[in-house]
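The other protein chains are all here in position, but one chain of the complex has been omitted.
Labels for the chains are A and B, by order of writing; each one numbers its residues from 1.
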Amino acid sequence: MSTTSKATKLSIVTEKLNEQAIERIVMEAGGKGYTVFDGSGRGSHSTKTRDRASVVGAFSLVKIEVIIADRAVADDIVDQVSAGYFGDFSGIVYLEEVEILRREKF
Amino acid sequence: MSTTSKATKLSIVTEKLNEQAIERIVMEAGGKGYTVFDGSGRGSHSTKTRDRASVVGAFSLVKIEVIIADRAVADDIVDQVSAGYFGDFSGIVYLEEVEILRREKF
Partner (left out) sequence: MSTTSKATKLSIVTEKLNEQAIERIVMEAGGKGYTVFDGSGRGSHSTKTRDRASVVGAFSLVKIEVIIADRAVADDIVDQVSAGYFGDFSGIVYLEEVEILRREKF
C-alpha cells in the first residue's frame, strides 16, 4: 500500500450562518480545503439556533471538516474560530488524528 | 492554543425511524448534545431499510454523533442502544478518541 502519514482532522459544528466566515478563516490560516455537511442537532452548538428556529421555522447546523498536515495550522484555526464564533454564536470544535496519503495535498 | 482534553466520540448509524428514540437515550444517559446527519448506505445498518425501500420507495439512514467527556456515559449509551435497537432494527455503533476544548460542554 501507498505510504501514509499522520495528520489532524479538525471538525467544526456550528450554525449554518457562520459557514462562510469560518471557511474564510480556514483558507486564510493555511488550510488547503474543507468539506461541509448539513445536519441538525441539540447542545452547545445549536441552542441559539433552536431559539431562533421558533421564529424563522428552520434550524440547521453545518459540520466543516478540515484535514491539515501541520498541527500548528490546525491549532491556529481552532483559536480563531473559538475566539470569533463561539461566544456570541454556538459551536463545538474537536480534533482527531487521521492517516493520509499524498501529504502534499493537505 | 487553548488546552484540549480527551473525550469519546460515539457514532450511531441506523435507520431514520430510530432517530428520536436514540436521541432520548443519549440525553437521558447524560449526553449534553448530539449532531445528526442524513445518509444512505448498505450493510448491517440498513438491510431492513432496503427491504422496506422496495415497498415505500425511500431508504434513509442517520448518523447520530455524540461527544462525551465521561467514557462511562458513552459505554452506557452503547449498551442501551445495542440492546434496544440493533436486534429488531439494524444499526452500527463505533467509538473514536477525540480532543476537545471547553470540556465542561461535553
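The rule we apply is simple: a contact is a pair of C-beta atoms (placed from the backbone, for glycine too) under 8 Å apart; a residue touches a chain by one contact, two chains touch by 3 or more.
All values reported here derive from a predicted model rather than from experimental measurement.
Peer 1: In the whole complex, what residues of chain B lie against the chain that is missing from view?
Peer 2: Missing-chain contacts on chain B: residues 13, 37-46, 61, 63, 75-76, 78-79, 82, 86, 92-96.
Peer 1: What chain A residues would touch the chain not displayed?
Peer 2: Residues 1-2, 4, 7, 9, 23, 27, 32-38, 67, 96-102, 105-106 of chain A touch the chain that is not shown.
In this text, only the chains that are shown with their structure count from here on.
Peer 1: Averaged over CA atoms, how far is the centre of chain A from the centre of chain B? Could you give it in whole Å?
Peer 2: Chain centres of chain A and chain B, defined by C-alpha means, are spaced 20 Å apart.
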